[in-house]
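Can you keep this structure in mind? I'll have questions shortly.
The complex appears here without one of its protein chains, the remainder shown in place.
And then chain A:
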Amino acid sequence: MKPFTTLTGTTVALDRANIDTDQIIPKQFLKRIERTGFGEFLFWDWMRHDDGTVNEEFELNKPYAKGASILLARRNFGSGSSREHAPWALEDFGFRVVVAPSYADIFYNNCFKNGMLPIHLSEEQVEELFQREAKHRPYQLTADLNTCTLSDGHGFSAKFEVEPFRRHCLLNGLDDIGLTLEHESKITAYETAHGIGV
């Protein structure tokens, strides 16, 4: 897995709550059997009109959003389906960081498996970021996982929390399966004690 340490990048703000994984990547793009190449399908139905032309009003299509790597949204981001295609699509499009007041559990968990950092801030802090983003486009933020700080270099600086072990794995790009298999003797002992596979 790609490690995540620190990132400075353009922030794009989506002023919506409950952005579900069906919006992040609609089902017609879940039929592929690869992990890569999902970026072009990100927010498919919001990116374009019914006739297929580009929806210039959608935030990700604005000129100031070009090259954005940080996504700002309202509460309960990533709700719904467990599809890991959602973080795959965000990552492939160029996003490494999401900032929101809250996330759906499965989406949140899936981000860490793909070298992405979902940052929790309070509703008030997120509101302030929305206001700052609206005033200073393109808006740059720096997410530093070493110090667990999100800042804009112009007076906004907030500490965020990540479970210590998740942070450790993300900073070092560690692979979960490899880590678990360090405890393989314990798995075998569990199976023996429960008569599994004997």
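In the analysis below, a residue touches a chain if its C-beta (ideal position, glycine included) is under 8 Å from a C-beta of that chain, and two chains touch if they have at least 3 such contacts; residues count from 1.
Criterion: contacts and distances are computed from a predicted model.
Choosing from "YeeE/YedE family protein", "Fe-S cluster scaffold complex subunit SufC", "Aldehyde dehydrogenase, FAD-binding subunit" or "3-isopropylmalate dehydratase large subunit", the protein name stored in UniProt for the chain missing from the display reads "3-isopropylmalate dehydratase large subunit". Checked against the full complex, the one of A:Glu40, A:Asp105 or A:Glu161 touching the unshown chain is A:Asp105.
Against the chain not displayed here, chain A makes contact via residues 15-18, 20, 22-23, 26-28, 30-35, 45, 50, 74-76, 79-84, 87, 102-106, 109-110, 113-114, 163-165, 176-177, 179-181, 183-184, 186-187, 190-191, 194, 196-197.
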